[in-house]
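Let me begin by presenting the structure, written as structure tokens, before commenting on it.
A single protein chain has been removed from this complex, and every other one stays in its place.
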Amino acid sequence: MHVHELNPKRTAVTLVLFAIVIVVGLFTMANPRLKYAQTPGETLKMLRNDAGLFFPHQLVGVLEGNNDTVMLIDLRNAFEFGRGSIQHAENISAVELLSEENIDRLEQLKSNGITVVVFADNQLEANGPWMLLRQLGFDNIMVLAGGYDYYKKRQGNLSGTAENDTYLLGTADYNFAEIASGTIAAGKSEDASKSGLSIKRKRKPAVAEGGC
Amino acid sequence: MMGPLIPQGIITGEWDFVIALLLGIAFGFILEASGFSSSRNIAGVFYGYNFVVLRVFLTAVLVAMIGLLYFDYMGWIEMDLVYVLPTYLRSMVVGSFIMGLGFVLGGFCPGTSYTAIAIGKIDALVFTGGLFLGIFLFSEAFPWISGFYYSDNLGNVTVNEVLGISNELFTFILVVMGLVAFWGTWLIEKRVRKTNKHYKFE
Amino acid sequence: MSADKTMRQGPRYINPYFGGVLLGLLLLLTMFITGRGLGASGAVKSAVVTTMDKISPVHAEHNIYYSKFLSSNHSPMFNWLVFESLGIFFGGLLSGALYGRLKKPRIEHSPKISGKTRLWAAGIGGVLFGVGSQFGRGCSSGAALSGTASFSFGGFLVMMLLFGTGYVLAYFFKKLWI
Partner (left out) sequence: MNRNYLYLTMLMLALAGGLFVLPERNNEQGTLPEELMWDIVQPTRYATTDQVARMIIEKDPTIELIDVRPFDEYTDFSLPGAVNIPLDSIVNENYQDYLGIQDMNAVFFSDDDIKADQAWVIARRMGYDNIYVMRGGLNCWVETIIRPEKPDETASRQEFEKYILRKGASMYFVGGAKMDENTGSKKTNVAVKRKKKAAVAEGGC
């Protein structure tokens, strides 16, 4: 009688234990709390349509209080928020945006048909959180073009910004090819090129660009 | 917790060798307890009188493969960080032939010979000595064979990439083949044992 | 039970399937912890490199194969596989002692051959295995067992060919074993 012809009790017990571990593992498998609703391709399509931009002049109605379907969320930290923000805005810093209660809240706002406008100092800072929320399926989230900096500058005359599109990003300020070939700058002395430059530069509100 | 632990730095370097020793002890224990410390048990797989090698080896491979796939599915292990042995086609084919010949002659493989030394087998000691000599000869001859050694490098390819079947399917095929082999060898073993009087079947 | 009685007289091995399941789980654990499988021949390679480095450091440094494994800040013996192989030895010792197989040095051979023949066969087999494991990037545990389990094509190839060659050649060496 060879050993392997005896009762393989221990083998069975071990393998069953292994199977139990797997089955238990499968049932308790951590389901991702948040799931993307958009594929990267869909996100791109959304960006292409430029949907989701909230323009400064649209703020007018909100600030006057006759538009209660819009809610403003300041994504900066509590300290910056404390130093001043847009009226009626609520502060949820970007880091806490995905916490359970905030997600629940956003979920609720979405089902109530409220448009949520997120902003930070500039559009760039709010861009990531905005894109992420959109990818998670919150189609009611908009991002404030120009951000808080732009708002602060034009606070008194927001409706006047409707014709002014300087807050729009993603455009070239210079003819790069020309500059690179050196036809403008090269050959001039330092001072000359410098003074020439500052005149030629398109006077764009510097704030919207984050210090550049 | 998500594996593998050491490559991800969850277990730090200083525990490396303690873990190595413990895993080695478990490995050695299982090998010896299964009967791999006897070259005649091992070589039995080639003559049909003892299929212990096939049973232990194949069962281990199957269990580990199944476990790995489930672990990967459950997110317990990052498969990208699990080392995949690189494939050097010609070198590996030749190496396997040489090893196969060495296996039939020596009756051990390196791991099993260590456990056999532990329980006092002189032939295992000689085998390990041969191993040392073999690697020494290889290293000395390396400048002349390095071209061959590095030829046909396919990189760290997996079965799935070469054969085009999913890991799950590959595992399933191996499991079915393994189970057929287990039941089949059982019958072969029974028949061979009747005629074989030289080997005390334990 | 008569079966139990027989078992006590013999060397008492564990059920091979039990051993297999345990080994599989151990392999899984090893991969879970270290990200790679088990190995054995690597330790002997480290020993060769260390020896050569001791005997003739210049020679070892000039040989591109040795120098692959040489490092200036620690000995090549200070290596994961060396410790693991040490563990294999002690594990075997433990199991041998537990099951009563730990005896005085002896040679195990088929009654048809002498002890000397067995030693020659073992030695030559060792040399071949040593050379082959370098070409194959690992031995039966490093390449065939761990390689196949981690779905490496090379590992699977080595496993099939290693045992395949064994079967093809087994006929010629029948006398050594039965």
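Letters A, B and C mark the chains in the order given here, with residues in each chain numbered from 1 onward.
Just so we're on the same page, a contact is a pair of C-beta atoms (placed from the backbone, for glycine too) under 8 Å apart; a residue touches a chain by one contact, two chains touch by 3 or more.
Please read all numbers here as calculations on a predicted model, not as lab measurements.
Engineer: Taking the complete complex into account, tell me which visible chains touch the one left out.
Structural biologist: Contacts of the omitted chain with visible chains: A, B.
Engineer: With the missing chain put back, one of A:Q58, A:S85, A:T115 or A:Q135 would touch it. Which one?
Structural biologist: Answer from the full complex: A:Q135 touches the omitted chain.
Engineer: For chain B, which positions touch the chain that isn't shown here?
Structural biologist: Touch set of chain B with respect to the missing chain: 62, 66, 69-70, 73, 168-169, 171-172, 175-176, 178-179, 182-183.
Engineer: Which chain A residues would touch the chain omitted from the figure, given the whole complex?
Structural biologist: Residues 5-9, 11-12, 15-16, 19, 22, 26, 32-36, 39-41, 43-44, 47-48, 94-95, 97-98, 123-124, 127-129, 131-132, 135-136, 169-174, 176-177, 179-182, 185-186, 190-191, 193-194, 197-198, 201, 209-212 of chain A touch the chain absent from view.
Note that only the chains that are shown with their structure count from here on.
Engineer: Determine which of the two chain pairs, A-C or B-C, is joined by the larger number of C-beta pairs in contact.
Structural biologist: More C-beta contacts join the chains of B-C.
Engineer: Roughly how far is chain A from chain C, going centre to centre by Cα mean, in whole Å?
Structural biologist: Here chain A and chain C have centroids separated by 57 Å.
Engineer: Distance between chain B and chain C based on Cα centroids, please, to the nearest Å.
Structural biologist: That pair's centroid distance is 8 Å.
Engineer: Could you say which residues in chain A touch two or more other chains, in rising order?
Structural biologist: 3-4, 15, 18
Engineer: Residues of chain B touching 2+ other chains?
Structural biologist: 52, 55, 63, 67, 76, 202, in rising order.
Engineer: Using the touch definition from the top, list the residues of chain B that touch chain A in their complex.
Structural biologist: By the definition above, chain B touches chain A via 52, 55, 63, 67, 70, 73-76, 189, 201-202.
Engineer: Given the complex with chain B, which residues does chain C contribute to the contact?
Structural biologist: It is residues 10-11, 13-14, 16-17, 19-38, 40-41, 43-45, 47-49, 51-52, 63-66, 78, 80-81, 83-96, 98-99, 101-112, 118-119, 121-170, 173-174, 176-178 of chain C that touch chain B.
Engineer: Can you check the complex and tell me which residues of chain C touch chain A?
Structural biologist: 2-3, 6-7, 12-18, 21-22, 25
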